[in-house]
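Here the complex is missing a single protein chain, while all its other protein chains stay put.
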Amino acid sequence: MMLRVEGLTKTFDKFVAVNDVGFVIPEGRLTAIIGPNGAGKTTLVNLLTGRLTPDKGRIYFYEEDITDLSASKRVQRGIGRSFQLVNIFPRLTVRENVTIPVLSRTGGSRDLIRHLSGFKDVRNHVDHILYEVGLETSAELLAGQLSHGDQHLLEIALALATEPTLLILDEPTAGMNPKERQRLLPQLEKLVKSGSVNLMLIEHDMDVVFALADRIIVLEQGSLLVEGTPVEIQNNPKVQEIYLGGDLEDSRSHRQAQQNPSAGEKLVEVENIDTFYGMSQALHSVSMEVNRGEAVALLGRNGVGKTTTLRSITGLTPPKRGTIRLRGEIISGLPPHEIAALGVGFVPEGSRIFPNLSTMQNLQMPTQVIRKKDRRWTIEKVEKVFPPLQELRERKGRFLSGGERKMLAIGRALMADAEILLLDEPSEGLSPLMVRFLLDALIRIREEGITILLADQNLKFAYQLADRAYILDKGAVAYYGKLEDLRGKEEIVKKYLAV
Amino acid sequence: MGERLLYLAVVGLSEGMALWLVAAGLSLTFGVLRVVNFAHGSLYMLGAYLAFHFIRLFGGNYWIGFALGPIALAVVGYVMERFFFRRIYRLDDSFQLLLTFAFVLIFDDLVKFIWGPVHQSVPTPPILSGAIMVVGRPFPAFGLFIIVVGTAAGFALWYLIERTGWGALVQATATDREMASVVGVNVPRLYTGVFMFGAWLAGLGGVLAVPMRSLAPGMGESIIIEAFVVVVIGGLGSLRGAFIGAVLLGMFHAFGVTYLPVFELALAYVTMAIVLIIRPWGMFGVRE
Amino acid sequence: MIPAPRNHGNSAQGLGAGLVVTGIFIVPLVLGPFWQYLIANILLLSLFSLSFNLLFGMTGYLSFGHAAFYATGAYVTGMLLLADFSLIVSVALGTAAAGVLAVILGFFCVRHTKVYFSLLTLALGMMIHAIVWKWTSVTGGDDGLVGIMRGSIKIPGVFEISLNSLSHYYYFLAALCLLGIYILYRIVKSPFGLVLNGLRENYGRVEFAGIPIRQYLQVTFFIAGLFAGLAGSLMAPLEKTVAPSVAHWTKSAEPVMASLIGGPFTFAGPIVGALAFIGLKELVVRFTDYWLMVFGIVLMVVVLGFRGGIVGFINDHLRERRRLALREHP
Partner (left out) sequence: MKKKGGDGRRLSGLNRREFLKASAGALGVGAALIGGGIGFPAIARAAKGKVKNPIKIACQGVASGPLGNNGDFMNKGALLAVEEINGKGGILGSKIEFNFRDDESKVDVAIKNARYFVDTWDADFLIGIDSSGVALALGQIMPDLNRILIVTHGSTNKYNEEIVFKKGIKQCFRSSVPLYQDACAGALVAKDFPAKQWAAILPDYEYGHTSWKLFKQTLKTLRPDVEFVADSFAKSGTVDFSSHIAKVMGANPEAIFSVEWGGELVTLIKQCQLFEVYKKVKYWMAGMGGAMDVLQGLGREYPEGLWGTTRYWFLYPDNPKNKAFVDAYHKRWNNYPSHNSESAYTAVHMIKQAVEKAQTLEIKELIAAMEGMQIDRPAGPCYIRKEDHQAVYSVPWGQIKHDPKYPFPILTNLKVFPAEKYYLHPPFTQAG
C-alpha cells in the first residue's frame, strides 16, 4: 500500500474537523477527495502532509508510520503538496521559486559559498519542470506578477519540484478563469498519464474530478461518507443529497415565497463589476439586481465568486470596475461602515461574531455606531426570532455553538437596521435540525419585509427561501431566473451545482 | 522583618504604578492598532514638560497642569495618528517601528529646543508634599497618590474596555476589524481615538512623574524600555497583563535592590527573557 | 509596495564594486587620518549591518540585540590584546567567541515567531549589556577596556609590521572587512541564500519544499553573529578602547537604521545605508547640535517616501527607465 490512513481524528476546540477517517490508496491511482464546504478536506490534507498533527489515528506511507514526522521530513519521504490559496514566493522570480525545492531535493541548498549560477544541473532541472507546467516563458518574472492561473501552475510546479511519489493538489482550479483551466487540465492529464507520480486531488470542479479521477472519496462533516469509482459516486443518492440538498419537494416555503411577490422596486443593482484580490480577478463583469422584499439566491460551487460578490456589495472588497447601487444611489466606493449604515447587513461565512464580547454586546454594538430614530429591530424582537439567544445574553461569543453563532451573526446584522441581509453560506456546517430552524427564522425575517441575498451551495435551502436565483460559474453569471424554473432544467443543475 | 517586607512591597507598588500608566497606553495602542510605539516614552516626556509648562504658566498650581497636560498630549496623539501612522498601517512592522523611532529623535530635540537642556522640576502640590507613616516608616503621600491614581486608572480602564459600549467597539475592532466595519464601526476614527487615549495615558504618567522626578530631554528612553518589558511580560496587547507586569516589575525592583543589588541592571531583561522563552505570548496574552 | 529583491549581479555592479575597493585602498595615500578613521567606521558599520541584514532583509527576522555579538567580539579581542596576544589571534578568537554566543542565543531565538524573535533578541542583548556593565573585574565596568595596543602582524623571522599607526591598521581593518563582506556576499548569492529569501517571502512554504527551517535559521543566526563579532573585533584596536555602550540596544539600532535607510532587500543596501548614516551625521553636526531632529526628519522621509531605502529607490528608478525604454523602441 502506498498510503494507509487509520482512524484519523482532529478537533479544534470542540469542533470536530476530521472524524475517524480511514482509507487506503494503492499505487498508481488518481484519487479525488470531494465534499461540501466544511467537510474537512483541507484539514485532512494538512494532517497527511504534517502541517497539523492528529489527535487520534496513524498515517502509513509505504508501510512506514509517518504520523510523527515533521512536514519537511515527509516531503523528503516523497509526499508533495500544493495549496488551495496560492502559496508561493511572491517577490522571487518564477525560476527562483522552483529552484528552492529542487535544491532541497539535491541537497545543494546546504551550500553556503558556491554561486547559485554554478549549479548547472539544478538550473536544467528547474527549466524542465517549468517547461512541464508551461511556465518556461515567464521564468524571469516575479511570481507575484503572474496571473492568478499561472500562480496556480507555479504552485503545482513547486510541489512537483520536490519529486514526490504522492502529490496532493488542494483545489488547483479554485478561482481560475475558463482560459486558465483550459491550460491546467492538460498538464494534470499529462501527469496522470506519465504515471511517475500518484495524485491525490481535492477539487470542487466536477468536470476536473470526473475527467481525471479513477477513485473518489466523499467527506461530509468531517467523516468519510462513501468511497468508490466515479460512476458509483455519481449514482449514489447520499452524495446527491449533500450536494443538492436531496428531494426538492417541500412546498411550505414556496407558499411563503409566493406571499411576498417580488414586485418591490429595485433595492440593490450590481452593474458589471470586476473585483480583484491583489493580482487575481475574482469577478468578471457580474451584474444582478435584488428588488425590495424578495429573496434572491446566489448559487454555484466553491470559488466561483459568490462570497466575492457579497464582499463587493459590503465594500470590504470594492470592485475595480462597475458600479453598485442601493435604492438608486451609488454605494460602490463608500467605506464599509457607511454602506452598513445605509442598511446593508452582512452575515459572513462562519459567522465571525466578536468572540470576547457577550451576546448582548454583539447585538448592541451596531446600535451605538449607527444612530437612527425609528429602528425596526430591538433586542427583544431579535430574541423573538431566535429564542435561544435569550438564555445566552451574558455568554461570551467564543463559548457559543456554531448554530448560536449563526443566529447571533444574523441578529447583529438586523440590529444594524439592515434593509437587506447578505447571507454567506448560512447553512454550512449546521445540523439538519439547525438548518430547518434557521430556515424558519429567515422566513420570519422576510415577513418583516427584510430583503435577502443568499449565497449557498445547498440548493434545497435556497429553494425553500428564495424566489429568484443567479448561478455564478468561474466568476461570471452563468444563469439567472425564477428558482422553480430550475426544476425543469436538470442539465443546468448538473452542470453548475450537482455532481 | 515582616514589616520591612510589607514596606518594600508598598515601595514596589508605587514604582510599579508609575510604570503601569505608561505601559497601559503602550499596550492599548499595540492591542488595537498593532503598532509598537517606541515614541510612547517621548509622549510621556512631552506630558511631563507640558504639565511643567502649564504649572509655571498658572502660578505653580499643580492641578491645572495635572488636568491640561494629558489633554494636550491627546492632541499631539491626534496629529501623530491622523497624519503619520494612518499612512503606514499596511506596511511591514519594521517601518512602523522606524517611524516611531523618528518621533523619538524629533521630540527629544524639540523639548531641548523649547525648554532648554537644563533640568526642570516643580514642587509637589502642598496637600501631598508630606509623608505618611506606613508600618512605622515614612512613605511619600505623593507615592500613595500615585498608587491610588494608578489603581483607579486600572479599574477605569477595565470598566471602559469591558463594560462600556466604546470598550466593546475597541475590543471588536481589535479582534476583527472587517466585521467591525460591516456592522458600522468607523474603524479609522476609532484608531485615532484609541491612539489619542493612549497618548492621554502617557501624558498622565508624565504629569505624575513631574513632582517626583527631574525633567530633562531624553527622559523618555529609560521609561519606554521598562514599559516595553512590562507589556511583553504581561502579554502584548493585554491590559490586565500590563497591570500585573508593572506591579511585578516594581516589586522585583524594590526587593531586588535590597536583596540582590547585583542584578538590578539585568532584572527587567532577565524577567523578560525568561517569560519569552517559557511562554512567548506573555502571562495574559493570547497564543498566536 | 516594497521593491522586489534583485538577486542578480551584473557587470556594472561588479565594476562599481571594483572601483569602491580600489578607492578604499587609495584613501590613506590621499586623505588624512580623520578620513581613514571615518571610512574605517563606515566599513565596520557596513559589515555589522550586513551581518544583521542577513537575518533581517534576507531572511525576514528583525534582531534587536545584534550589538551583543559586536560587543562580544570587541571585548574578547580587547582583553586578549591587553594580555599581549597577537593581533590576528585576538581578532580570530574574538570573532569565534561571538560565534559561540550566537549558537547559544540562537538556540532560544529561532524557536520563536518573528515578533517574539525581535523581543527575545532585545532582552538577551540587554542582558549581555548588563553583564558587561557589572562584571567590572573583567570588562572594566563603565570605563571599559582602556589602553588597547594594536600590536603587529608578524611571521617570526620573516617579517613584522607594526600596526600602531592608524594608516597601517586601516589596511588591516579594510582588508578583513572587505573579506567579510565578500563572504557574506557569496552566502547571499549561494543556494543557501536563496532558501533564506524563501523563508522571508513565505515561511510556511519552505518547509513543504522539504527544508527543515530551524536548522537553517540556527545556521543563519550563527553566521550573522560571527560576522557581527568580526566587526566588533576589528573595532576594538581601532578605538583602543571598548566601552559598554557597544552592547547597548541603541548600538543594535544602528544596523537596523543603516539597513532600512540603504534598502534591506538588496545586498548593497546596508553598505550604502552605513555610508549615508555616518556621512549624513558627520555633515549635520557641522551645522547644528540639533542633529537628532534632522535625523528624525530624514528617517520620517525614508519611511513615508522611500521604503525600499536608497538602493531600492534607485533600482526602481532604473527598472522604470528600462521599462519605458523598452516601450519606446520594442
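Labels A, B and C are assigned to the chains in the order they are written; within every chain, residues are numbered from 1.
Operating definition for what follows: a contact is a pair of C-beta atoms (placed from the backbone, for glycine too) under 8 Å apart; a residue touches a chain by one contact, two chains touch by 3 or more.
This is a predicted model, so every value here is computed, not measured.
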### Message
Among the chains you can see, which ones touch the chain that has been omitted?
### Response
B, C
### Option from C:Gly14, C:Gly147 or C:Gly204 whose C-beta touches the chain left out
C:Gly147
### Message
Suppose we count only contacts with the excluded chain; which residues of subunit C make the list?
### Response
30-35, 37-38, 41, 133-134, 136, 141-144, 146-147, 165-166, 235, 239-241, 243, 245-246, 282-283, 285-292
#### Entry: Touch list for subunit B against the chain that is not drawn
4, 7-8, 11-12, 14-15, 18, 108-109, 112-114, 116-121, 123-124, 129-131, 137-143, 209, 211-219, 221-223, 253-254, 256-258, 261, 264-265
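Just so we're on the same page, only the chains that are shown with their structure count from here on.
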### Query
Of the other chains, whose C-alpha centre is the longest way from the centre of subunit C?
A
### Message
Taking the mean of the CA coordinates per chain, how far is subunit B from subunit C in Å?
### Response
33
### Query
When the C-alpha atoms of subunit A and subunit B are each averaged to a single point, how far apart are the two points in Å?
44
### Query
So which stretches of subunit A touch two or more other chains?
none
### Message
Touching at least two other chains at once: which residues of subunit C meet that condition?
### Response
2
## Note on the structure
subunit B contacts subunit A in the complex at 165-166, 168-169, 171-172, 175-176, 178-187
### Summary
Touching subunit A in the complex, subunit C uses residues 2, 4-5, 7, 183, 186-187, 189-195, 197-198, 201-202, 204-213, 223, 265
### In the complex, subunit B residues that touch subunit C
84, 87-88, 91-95, 98-99, 101-106, 108-110, 112-113, 225, 229, 232, 236, 262-263, 265-266, 268-270, 272-273, 276-277, 280-281, 288
